[in-house]
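Have a look at the structure that comes next, please.
A protein chain is absent from this complex, but the other protein chains hold their places.
Labels for the chains are A and B, by order of writing; each one numbers its residues from 1.
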Amino acid sequence: MKRKRSTACTAAATALLLLSACKGAGASERASDGVLRIGDTGSTISTLNPFVASNVFELAIFRYVYPHLVQYGTGSEIEGDFASSYDASADGLTWTFHTRPGAKWSDGKDLTAEDAAWTFQQILAHKDGPTARLASYLQHVTKVEAGGKDELTVTLDAPLATALSQISQVPILPRQVWQEPLSGDASQLKNFTNDAPLVSGGSFILTDQKKGAFALFKANSNFYGRKPKLKGFGLQFFGSADAMVTVLRQGQIDVAYDVPATAAKTLKAEPSLDLLTTSGMDEDFLIFNSSSGQRAHPELLEPKVREAFHLAIDRKKLVDVVTLGMGAAATSVIPPSLAPWYDPATGAEGLDVASANSILDGLGFARGSDGIRIANGHPMAYELLQPTGLTGHDRVVDLVRADLAAIGVKVTPKIVDGDAFGQLLVTPSEKAPSYDLAMDDWVSKRDPDFMLSLFTCAQIGNRNEGAYCSQDYEALYNQQATTLDSGARRDAVVKAQQFLDKEKPWIPQFANPNIIAVNKKVKGFNGSPFVIDHTSRHQIDDVRLG
Amino acid sequence: MSATTTLASVAAPTSQPTRPRRLLASVRRRPAAVAGATILATFVILALVGPLLTPYGVHQRVGEVYAHPSAAHPLGLDDAGVDMLTLLIAGTRVSLFVGFAASVVSVIVGGSIGVLAGYAGGWVDGALMRLTDYMIVVPALPLMIVVATVWGPSVVHMVLVIGLLMWTSTARLLRAQVLSLRERASVRRARAIGCGHWRIAFRHIVPEVYGLLGATTVLTVSVAIFYEAALSFLGLGDPGTVSWGRLIEMAFERTAISSGAWWAIVPPGVCVALVVLGSSLLGNALQDAANPRAAIAHVSPRTFRVRAERGDRR
Partner (left out) sequence: MPAALAFLLRRVAVAVVTVFVAVSANFFLFRAVPGDAASVVKVPGMTAEQRQQIRAEFGLDKPLPNQYLSYLRQLTHGNLGISFENRKPVAANLAEAVVNTMPMVVVGTLIALVIGFATGLFGAWRRGTAVDAAGLGTALAFYAMPAQWLALMLILLTNGLFPSGGMSDVFLVDADFWTMMRDRIAHLLLPALTFGLASYGQYAVIIRSSMLETLGEDYVLTARAKGFSNWAVVRRHALRNAMLPITTLIALSLGTLMAGAILIETVFSWPGVGLAIYGAVRARDYPMLQGAFLLLTCSVILCNLLADTLYLRLDPRIRTA
C-alpha cells in the first residue's frame, strides 16, 4: 500500500517539475538591469586572497575591488589611478606618488597614502615567505614611505623601465582587514580566505562569489575616481564553450570572452551580437632545449639548423587551420598586436622549404634511406614534448610534424602532464631528463619586458623554458630594462628581439585569435587584445548598457 | 564476509562448469547472444578493413569547417574540415583496441587474483579479498582520472588504467569457482599424489574456468569502452590518436552543439552504445551458459557483477 503511494507521488512530482520548468524557461524578466553579465570558459576563481591568487580572473577581481597607485589605459600606456599624478627623480631611483585626498574605503574608513605605504611595507617585510607573489613586483624597491596622508615615495636600487608597470600590479589593501593576518611572521596569511563581501576601495564592490562558478559586483558609491557607468557586473564561468555560447544566444549573458574560433561562424550570423576579433597576445612557440646539458643532439644548438626549422614551418597554414584564419603569423617573441614594441622586420622571412633544405644540405646532414637526415651520426629524429591541457594543440603538432618531415626531420610527439612539463622545461638538462623539442604557448603582458625576461639566465629554474642562457643577450635585456626614455627603449627592445631571432631559442609560430562576442546593447566595449588582462579598469568602467 | 559480497558473490557454482564446445552450442540458441555477436563482429571487421573504405586521411582537410553531410562525405566534416566517416572508422580501431586490451588485462589480473585467493585460501585469500573489497568501494572513474592524469595520456596508459582497476568482479567470480573446484575429487587426488601447486592450478583448475573467463572478457569489453569514452571525454585520451571518446570530446570542446553540427557528435556515441550493447548481450549469454546457477541471479548490465538474490551462502 505504502509503496504504491510513494511511486505515485514520485510520478506526480516529476510531472509537476517538468511543467513548472517549461514555464520557467519561457520567463525572461530579470531583476538585474544595468548589470553587465560576462561569461568565460576554462577559468575559475578559487581564492580571493591576493597573496595566493594567480588566475587571471582572481587578479581581475582585485583590479576592480582594490585601489592601485597606477593602472594601464586602454593601450600600453600607464596612467594614474589612486595616485592622480606621479614623478620620478632624474636618476630614476625615487618615485613620488600624489594620491587622491578624501578617499574612503567602502566601510567608511579613510583611504590614504598611508594605506598604500603600509601594504607595500608589509609585502617587503615578508617577501621571502608568505608575500612572495606580490613581492616579485617590488623586486628593486628598497624603501616605501608615506609623506603625510596624500603622498608616497618609493625608492629603487636601480633605474627601472618597468617600475610603473610593476607597481601597477600591486593592490592596496585595507589595513583594518589585513592587519591581523599580516601580524607576527604572517604565517596565517595564506589561510586567510578574505570572503565576499570584502571591504572595497576600487570602482566596484564584490557582493557575492562562488568558487569556480561566478562573481557578482555592484558599483562602489564611495569610489574616489570617475564612477563606473554600470550598476554592477558579473562574471560567470562555464565548463564548456558550447554552454557559454548557448547562454549567450539565449540572452542570459551579454559578453562572452574566449570564444572558440569554431563557434565564430555561427555567432556572426546572430543579429543581436557583435563579434570582436583581434589577433591576441597569446603566441605558440616551438622550443629548443638550449641548455648546455643537452648533448644528445648538438645540431639542435646550431642557429643555422634552427633557421632551417623556421623556414620550413608554414605559418599561414597554422593560422588557417588552427585559428580558422582569425589569428596571425608570429615572427617574434613579442606578439604582432603589442604595438609599439613589436618589430615587424624581425623573422619576417616566409615559408621557404627549398632554402631550408639547402641549409641542412650545406651542413652536410645528408638524407638516409628513409628520407631522414643524419646529423652527427644520429638520424634527425626528435621527441617533441607537449603539455596536457592545451586544447587544439594536437592540430598544431600534426602540421608542424608534416612541415619538418619535408626537410628530412622526424618529430615524435610525447605528451606529458602540464605541471611536469613546466618543471622539466625550465630545468637545465644536467639536472633533469633531457628532451629535444617542446611546444608551449605564452601570453604576453603589456610591457615587452615580460616576454624578453623569459630568456634570461636568472629565469632558469623558473620560467625560462629551454634553459637558454647567453651573456650577450643579458646585456641587451638589461639595456631595455634600464632605459627610461621610451624612444631609446624601443630601440633596445627591437635589438633584443632581433638577437633572439638570430639565436632562435624558440621559434614563434602563430598568435591565437582573441574573439569576444558582445550583445549589441552593450556600448563602449573595448575589443582590444588586452581584454582579459587585469591591469586596467577601463574594460568595465567605460561600458554602458543601452 | 564482506559487506559487498551480499551482492557480488556468485551463487556458489556447485554445478559442473560447462566446457567450451557445449558453451557455444548453448549460446547459439539465444537470440540476444546472436545479436550481440553480430554487432561485435561487424565492428571488428570495420576496424580491420576500415582504412580501405574511405579515401581520406585523418589529418586531411577536405573542406569547410563543420560542412554538412554530402554525397562525398556522408557524415559531414569536423571542426577542422576532416571527413567524419574517416575519423569514425579510425576511431573504431582505437576504441576496440582499448576495449579488448583493457579487458584482457583486467581478466588476467582478476583471474590470477581470483584463482590464487581461491586456491591458496587462508591469509592470502583474506588479504586479496580485502584488497578486492577496497577496489570495489573505491570510486572507479575518479581513481582512473587520478592515475591517467599522473601517467599522462597515451593509449597504453589508458589500457592499463582501465584494465588494472576493473578486475574485481572477475576475481570474485573466479575465486568462487575455484573454491568449489578445489574440493573436487580429481583435484584432491592430484594433491594426494603430490602434484605441485602450479600443475594443479594449470592442469585441473584453470581449464575448468575457461568458459567463465571468456564470458567475463566479453563483458568487460563493454565496461572498458565505456571508460575509454569517459576518460577521453575528460581530456585524458591520447591526443595523437582518434577514438570514439575523443571524437565526442572534440565535438564538445569545439562547439559542435551550438554550431548545430549533429553529424560530428551523434555517430561516435551511437557506435559506443552499439558495442557496449553488443558485448553485454553476448557476454551475459556466455556467462549464463558457462554458469547456469548464476542465471537465476540478477545481472547488473553495466558493472556486470552477478548478484545472488539472497545473502551470501559461503
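One rule holds for everything that comes next: contacts are C-beta pairs under 8 Å (C-beta built on N, C-alpha and C of every residue); 3 or more make two chains touch, one makes a residue touch a chain.
Here the structure is a predicted model, which means the values were calculated and not measured.
From the options B:D133, B:E208 or B:D238, the residue with contact to the unseen chain in the full assembly is B:D133. Touching the missing chain, out of A:L111, A:L160 or A:L216, is residue A:L216. Here one chain is not drawn; of B:A25, B:A72 or B:L141, the residue touching it is B:L141.
Within the whole complex, the absent chain has one touching residue among B:V109, B:V178, B:I200 or B:I257, and that is B:I257. Within the full complex, the residue among A:V177, A:A243, A:C457 or A:L484 touching the omitted chain is A:A243.
Listed here are the chain A residues that touch the chain not shown: 1, 3-4, 7, 10-11, 13-14, 17-18, 20-21, 23-25, 27, 29-32, 35, 37, 44, 46-47, 49, 52, 54, 128-129, 132-133, 136, 187, 190-193, 208, 210-214, 216, 234, 236-240, 242-244, 246-247, 249-250, 252-253, 389, 417, 419-420, 423, 462-463.
Contacts to the hidden chain, counted on chain B, fall at residues 1-4, 6-7, 130-131, 133-134, 136-143, 145-146, 149-150, 222, 226, 229-230, 233-234, 245, 248, 251-252, 257, 262, 265-266, 268-269, 272-274, 276-277, 280-281, 296, 298-303, 307, 309-311.
Keep this in mind: only the chains that are shown with their structure count from here on.
Computed from the mean C-alpha positions, the centre of chain A lies at a distance of 43 Å from the centre of chain B.
Within the complex formed with chain A, the residues of chain B that make contact are 59, 61, 65-66, 79-80, 149-150, 152-154, 235, 238-240, 252-260.
Only residues 240-242, 245-246, 249, 260, 262-263, 265-266, 321, 324, 386, 388-389, 391-395, 397-398, 402, 413, 415-417, 420 of chain A touch chain B when the two sit together in their complex.
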